[in-house]
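Removed from the display is one protein chain of the complex; every other protein chain stays in position.
The first chain written gets the first letter, and so on, giving A and B; residue counts start at 1 in each chain.
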Amino acid sequence: MATNDIKGGRTLISVFDRKRFSVKIGYIVCYLIAIGLAVSTFYPLLWVFFGALKNASEIFVVPPTFLPKTFLWENFAKAWALYEIPKVVLNTFYVFFGVIAVKLLVLSSAAYAISHLKVPFKKTLYLIFLATLILPFFAYIIPAYLVIHNLRLIDTYWALWLPAGADSFSLLLLKGFFDDIPKDLFEAARIDGASEIRVLRSIVLPISKPILAVLAIFAFMNVWRDFIWQQIILPSASNWTISVALYWHSLNQQGATKPYNIQLAAMLLGTIPPMIVFLFFQKYLIGGITFSGIKG
Amino acid sequence: MSKVRRVMLLGMLVTLIVLTVGTMVWVNAADKTIQLKVVIGPDTPDNKAQNQATLERIKRFEKANPGVKCIPVPFTYTSRQEFFIKQAAHAAPDVLDVWATECELLVSKKWIVPLDSYLKKWDKYDWHLPNSFDPFRLKGKIYGVPFSGYVKHVIYNKQMFKDKGVPEPSINWTWDDFINAAVKTTDKEKGIAGFAAMTKGSEGGWALTDLIYQAGGEIETYKNGKYSAAFASPEAISALQFLKDMKWKYDVLPANWSNGWVDVYNVFGSGKAAIVFDADWGRNVAINGQGMDPKNVGVALMPKGNGPKGRQMGVQGGRFYVINAFCPAKSRDAAWKWLTFELWDQGNITGLLNEAEEARKNKQYRAQFEYFPLKPSSPFYKEWANAFAKNSDVLLSWGSEEFLSLLPKTAHTEPPIEAQYVYGQVLSPIVQEVLSNKNADPAKLLKDAAAKFQKDYLDKVKE
Partner (left out) sequence: MENANLKPISYIPKKSPFFKTRKFLGTYGIGLAFILPAFLIYGIFQWYPILYNFVLGFQNYTPGVPADWVGLQNFERVLSDSVLPKAFLNTLAFTGWALLIGFLVPVIAAIAITELRKGRSFFRLSIYMPTIIPAISLYIMWMFLFNPAVGLLNQILQFFGLPALEWLLSQKTALVSLVIMSTWANFGSTALLYMASLSAIPEEYYEASEIDGAGIWQRIRYITIPSLLPTMLLLLLIQLLATMQVLQEPFVMTSGGPNNATMTLMYMVYNYAFVYADFGRAGALGIMLFLLLLGLSVVYIRVNKIVQDEGR
């Protein structure tokens, strides 16, 4: 891992700088900040992990214990079965991949058109796209549900996939990225007779990998975070995602009769798969993403 | 140009597909069989037995009523949100079960239909306690059929009472006895609270009404065709003061006092509270969720409030079956048949046996308090008691005969107008105010809230 880190080249502080005392201090401060942040993010997870191993009443013991007195590994097995972890995690990934596919298809072509093609009333259209950012989803959840219902998409993943194509934040990022791609890069291809679809597919998208990775992360976060809409759209438990399952078993009055240690175990089990995926994707997230602010 | 055409073609194709999908929506399959949307629970592992029972009941129903087809809809009325959204799409079940507080809202929105014509012909109508229909009686019509009820009462941790040498609640205990017991069982060192109250969300208001009734107060009163907000009375103020004292004077509430319905029973079940109020189902969280030993769960009537008007009282509520107004007229008879199918009969019994079986399999208990809206003389009781006795290893029951006979006398129905609003928006913030602000003035809080509620809501009620 360490070798991987050095290849990043120079940054703000140069090798020469680091010989100076005050800079050394600053460098140490950077480390302290990083360590502080790491502790703040890992510690609660450790707490969840140990909480999951405790016996149900130990979680509330005063003064609280950090290390469990008992190691009830079977809590994980119970949570695994009760929350149907394999099924809901697979469902969640299924939702996620569909969401990514739709976003890629719909938003990249739209962003490309806005950025590099002739479109009538381009600016106005773009602003109308962006305007959806300022209306909270809950304000129009009923009409949104009616649309899904009338399209007969209730209890199908299409109800999550298709609306994912209307994502102005991603559109904004993509368009900003596309704007910065030098025009001559695809002019040459156009002269060679490549169609626009081809230009988009074999020139624009490959160099956009970093921004696409960012979109993927945001999409991932949305799929993992949203539960209110998913819960309404997916009534059948066989379709539930991890969010809906956690909601049902932990917060819903009818379902929430699960001991806290089981709940904590399920929470952890729901976090591990994305963690693995992230470790995997790490290398795509390093590298030159640039995008500019809002233009116009 | 050919590329342009290809792209155009693609675009048209997409439009075409969208249009076809769009029109498909409007084409309704004309069907002669009557379709009935019925409720089923979500298909989770811990719900399997219950759903299986529902599916079997559907099969029996369809066999007994040829030409009727039941479509199970996964649905619960635990939050109104899901119902509202489904109702907008006419996708909510045709027969559904709702809380006792919902009558006024559902009727005012014209979402449910009166059932009087059916009730008149129903042989089991007479089995019910006459007042059990009250929460769903509005302007001379009955809109719902009660199928399970509760009268809130006290549940307490027997072991804790024993450990601290506190006598168990007597049948006619008072607020003084109650607070004594709470103070003695409180153990701050161990993080044990004498009493855990519901304070979060609309439960906070719901729980306060118990105390107000005990003090002799009311929430809404009806006189000469006019409703008035009654929760600024001296009795109500003393009730709120009592709750405030629990925190600031006696300090018997949990350090983390902000608890909703589930939280309270988790706290109780994990041995961090000695006394809580429960309706029917909370102990299930404590026993099956937190693994509390059912032998440690004692029941008592609500304590009697202080003052001349003090009485032993708890909220009476429950669940009612209603028929959705969007159920097409031709299906209503079938809906009624489904509503009453096996009710107070094989339906309940097989349901109970299924639950017993499931509990045995999972090494759990069926931990629920039963309070049927039926007259003691109704034949159903005998059957129920038989089934109960045969499965006493997993079916839990509570209370002495004296307790059971007195419990109905402590019942107080919920406010008829905007009960959920009163709980959630009017009383709950007040509860949170007195618990988070030592200097809060209960009298002023209640007076302001009552005046506002009167003006904004009750004055607008048309008879």
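Methods note: a residue touches a chain if its C-beta (ideal position, glycine included) is under 8 Å from a C-beta of that chain, and two chains touch if they have at least 3 such contacts.
Since this is a predicted model, take the numbers as computed values, not measurements.
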item: Residue of A:V95, A:A144, A:L212 or A:L234 in touch with the missing chain, whole complex considered; value: A:A144
item: Interface with the undisplayed chain - residues on subunit A; value: 1-2, 4-6, 8-14, 16-17, 23, 26-27, 29-31, 33-34, 37-38, 40-45, 47-48, 51, 59-64, 102, 105-107, 109-110, 112-114, 117-120, 125, 128-129, 131-136, 138-144, 146-147, 151, 162-163, 165-166, 169, 171-172, 176, 196, 200, 210, 214, 217-218, 220-221, 224-228, 242-243, 246-247, 250-251, 263-264, 267-268, 270-271, 274-275, 278-279, 282, 285-294
item: Where the missing chain touches subunit B, by residue; value: 1, 3-4, 7-8, 10-11, 14-15, 18, 79-81, 84-85, 87-90, 105, 109-111, 191, 199-202, 204, 254-258, 260, 326, 420-421, 424-425, 428-430, 432-433, 435-437, 452
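Going forward, only the chains that are shown with their structure count from here on.
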item: Residues of subunit A touching subunit B in the complex; value: 56-57, 59-62, 81-82, 84, 141-142, 145-146, 149-152, 154, 195-197, 232, 235-238, 240, 245, 248-249, 251-260
item: Parts of subunit B lying in touch with subunit A, wherever the complex brings them together; value: 3, 6-7, 21-22, 24-25, 41-47, 73-76, 78, 81-82, 84-85, 88-89, 91, 189-191, 261-262, 266-267, 269-272, 284-285, 288-291
